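With one protein chain removed, the remaining protein chains of the complex are shown where they sit.
The block that comes next holds subunit A.
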């Protein structure tokens, strides 16, 4: 199994060091937190291949960490010049099998570790040192000339790996995209390499790249301006188009080899996600020690997803290690919360110390939006939808913004108990405040079952004052007056305010949320706002 992953300089990971667990790992994170990138990086180091072709043939300047590339070009030629960006992906493995032990040694970035492993590095090729220098001196576009880079794939025994070792075989299942593999292939490359030497090819490639960059910086500039003017709300970052600079679209793709008039090209086949996952998993269950699954929830109905989740769980043998990247709380809950590997603000987190009963609890409550808790930075738990609405208005009144803009997620617990919610937050290290009705009990009686889980400044609980009534509605009446609420709610003079509110909970809360009149809030709510804001 992979016991540690160290990634440096690959895409959004300037530096990442995580320790996955045996069996299933569920990779979860915000959009763009690097879930897919993590899976890609694992596959890259396991296979040295991208879309079925060797890494060096698919090298793409945009694999390099953007910040590192920017820093390099900004500082180049100044007194603070830094070394060219590099990529390094290390997989630390454990296991006593002969195949794995072949890969054992101390050539990894943690010098004290003597274990099996592989490392893939992408760094400037010494042989092209002077060409690289020339490129940089010619006021180039700020894109790394990857044709002057080399890919090395070695075991921790410092042995260059030619073929993929059996111990590293992996199944990569990506149901998001249909892969098109037209264009340059093995045959093209062989034919071309007979006519051109590597330096000639690199020269042509640089020229080609430069011309494409020109299209981007001249022809496309106007178009990009129009796009960003047309759609300012589309995304919080600038969106535009540019010429594809990866080697895949290099000059060689303009050339298609043929034999007796028939072209070598493979057509991408769209397939149903479930069939893909199921086929790939049952095919590889005896031979691939590693399975990578990208967003299995895609294109699936709820029931198919349920079946698929069960299948993934069944097939996940003890000898196999799986990495499942998902957006779906359902997948996460079903496969087991303790399997969570959270990528969050460049940090990673695991839930391995979550107790079994909590894991089981969420497996049964699989529809619960656990991911929301996992991905929030601060959480306020309220009892139900009406409490949620009232809290929102109270927060807006106090802070003049919505909770969500203050990084606070207000979550109605619904069927979830305060105890489970707090346990999960404790395991995740999330700041949380739980608001509870007293339901006729004393404050101490309500707090008693979760007292152990509370910690000032981290996890707190506020309970409504029993003298002001058991639930939200009488609490609101006590904080204001019947007359105020009657007016806010637009009720007739003869209507019983408490009775109406209790019967029409959500409607009442909605009317309060929309009302322009000012109202007061029970102390437990205002205290909670101060705690969390």
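Before moving on, here are some points about what is shown:
Note that a residue touches a chain if its C-beta (ideal position, glycine included) is under 8 Å from a C-beta of that chain, and two chains touch if they have at least 3 such contacts; residues count from 1.
By definition in this document, contacts and distances are computed from a predicted model.
According to its UniProt record, the chain left out of view corresponds to "UvrD-helicase domain-containing protein" among "UvrD-helicase domain-containing protein", "Cytochrome c peroxidase", "TIGR02186 family protein" or "Probable oxaloacetate decarboxylase gamma chain". The chain omitted from view is touched by exactly one of A:85, A:105, A:145 or A:296, namely A:105.
Shown as candidates are A:96, A:139, A:451 or A:494; the residue that touches the absent chain is A:96. Summary of contacts with the chain left out: across A:156, A:290, A:361 or A:395, the touching residue is A:156.
Considering the complete assembly, subunit A touches the hidden chain via residues 96-98, 101-102, 104-107, 111, 114, 156-159.
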